[in-house]
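Here the complex is missing a single protein chain, while all its other protein chains stay put.
After this line comes chain A, so read on.
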Amino acid sequence: LRRGGLAERLCRLQNRERSAISFWRHQCISDTKTSGKKHKSGVLIVKILEMCEECTIQVAVCQQLEQTPATLSPGDAAVNAGEPILKVLFARETAAHLKSRPQDVILIHPPWQKLLLKNTDVPVIMNTYFSQKVLLSEHSETGEKAYSLTKMPIRKNVISLAQTFRLDDLGDALHQEPSENQVACAPQIPNNCDSKQHPLVPSAVNDSLLEMVESQGAVGWREVQVRVVIQRVYCLPAREGSRSYVQGNKPLAAPPTMNSDLPNVRLCLLVQDAYGMFSEVQLQSLSSADDVEQYCRRWEGRFCCLAGMKILQRTTRGRALGLFSLIDSLWPPVVPVKVPGQTQGSEMMIKELPPPSFCYILAVQSSEIDVEVDEEEQISHLYQPPAVRGLKDILQMDGCNERCSFWARVLYLRLQTKGHVPINQREIWLFVTDTTLQNVVPRMPRVVGVTVAASCVLSTEISEALSVASQRVFFKDALWGNGRIICVERTVLLLQKPLLCSAAGADLSELTGPVRLDELDSTTQANSICALRGTVVGVNERTAFSWPTCDRCGNGKLELCPQDRELLYCNQCSEVVVSPVLKMQLEVFLSCPSRSQSTVKVKVQHEMSCGLFVLINVLLSLQSYEVQSVLGKEVGLLNCYVHAVTSRPNCVGLEEIVLL
């Protein structure tokens, strides 16, 4: 700063003022209450009628009072006609200190300044650094405290660009030369305090999510409605925070154990506005995901109006990989989107538009749906239905974390229990196939494993259906990456194909004939299923054991009858088990020509065993495990689940399974 210059003078003044203000404030605290006291002349007493904020300055329309009201209650809203109206400006720091609201009475100590503008009658009071709020009574003090805890939203008057650029008064000849007595920007302070209309609220419905989000915080934003297209409907687990794992096989941090009556999933929509911007809207909490199929059918592709949304978060690509992988699958938009500043987008522009890098997550304010879905109207052109592909194409995709949709038959289901994980945290492995894989393709597996992570919400209908019989399931928006297909949050499993889906050359025909599994060979990996044939070369006698089970209910934990220690008793049936079924578990070593280098160890259970059934039956009937008689026997095609594959020693551990 130049020595002796104006800036230096102002700097010194600023410092003087700052210290004066803090000194005065300190003094105020130690002062006694001010109600009813007569003040020194020069003190301005005002009651706030209305407040708004403009460019960080708080503008309060007030009424000047003669003296401090002694017994005025805060609820007294009557405006005395005779009292003059003032517009008082408070600097940001003063306003934060005062925390005033309408109907408050403020004492403004000198030095303050009055400004009379040319065009208006209402005088402006400035330099209100030494302001104090009048505490009216004992009662209101505690009320004040409670009030000040809740941050009151204050209307922010946004000066429109038209005003800044003076587009309204282009007719004006020259802008006036400011004189020394008048603050230069005075003509620019618009009298917007009086207008009830918020500048951004049109009476028509908006079509920009960004505008709605940016107008939040201002009074009247609740009336802003945005019209959007619902691209996807799905359920998210209720506790999902902003951290979403892409490799969904890691269970989320354990929430309390699931109580089926409590809401633990949230219905969510992924919406897109006319400018191509996406937003995830969280609707009400549901206790289960049972209706999601219905919502998908009714709502996807339709227009809906959002109003009065609460902004939960503005998330970016790096923080919400799962969400953005879904957004990427819907990019670029299929119809031209609007570009701010232009009325119509062009075809060429779509291809050049970069995918979005941020997304707002909104939520409804109350438990009622603030979202009106227009179910009557036609499907929007902006809607991109899931693109169904054959599994063969998906396995050949070289992207990472790409969303894909397919229609496949589930052959086998396995729950992965790693340690003590609660039921709702378990991962489910599904082994699926479709016609594209079953028709023999070199170097492609016939069956592929799909991991269903705990974050992927399944409806009870699907869960039950999957465990009972082989089902055709539509996997909507599963993730493909690192050579695996996983179902994570935002993936939806449906029992029926949705009405709208684009099948780009995918073969969606039903599988004919029996399903064939890949045969055990050198490329077989752990956690897959395969078929094998071989010769018995050994039996692991150490791990063989048998146990009786109830013939009625299959209960494997039978007890000895208290009365007669020779008989067995089943708790579940509450009856004596007369003829128990003997189950036996046995590990058999096979020599398989398809994988001749490895020791193949197959765990078989008596009841399920098909190929080995006859052999074991023979053993049992003889009441002895004649290993010799089993050796060398040929075993036909067994369906197995591969537990582990180790290279040193070269061993494959399998378990015989029954396909659905």
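Definition applied: contacts are C-beta pairs under 8 Å (C-beta built on N, C-alpha and C of every residue); 3 or more make two chains touch, one makes a residue touch a chain; residues count from 1.
In this text, contacts and distances are computed from a predicted model.
Visitor: With one chain of the assembly withheld, which option in "GNB1L protein", "tRNA-splicing endonuclease subunit Sen34", "IBH1-like N-terminal domain-containing protein" or "ZSWM7 protein" matches that chain's UniProt protein name?
Guide: UniProt protein name of the non-displayed chain: "ZSWM7 protein".
Visitor: With the full complex in mind, choose from A:85, A:126, A:210 or A:305 the residue touching the hidden chain.
Guide: Selected residue, touching the omitted chain: A:126.
Visitor: Return the single residue from A:17, A:207 or A:328 that touches the missing chain.
Guide: Considering the complete complex, A:17 is the one touching the chain left out.
Visitor: List the residues of chain A that touch the chain left out of this view.
Guide: Chain A touches the missing chain through residues 1-2, 5-11, 13-14, 17, 55-57, 89, 91-92, 111, 113, 115, 126-127, 129, 156, 158-159, 161, 164-167, 175, 177-180, 183-185, 188.
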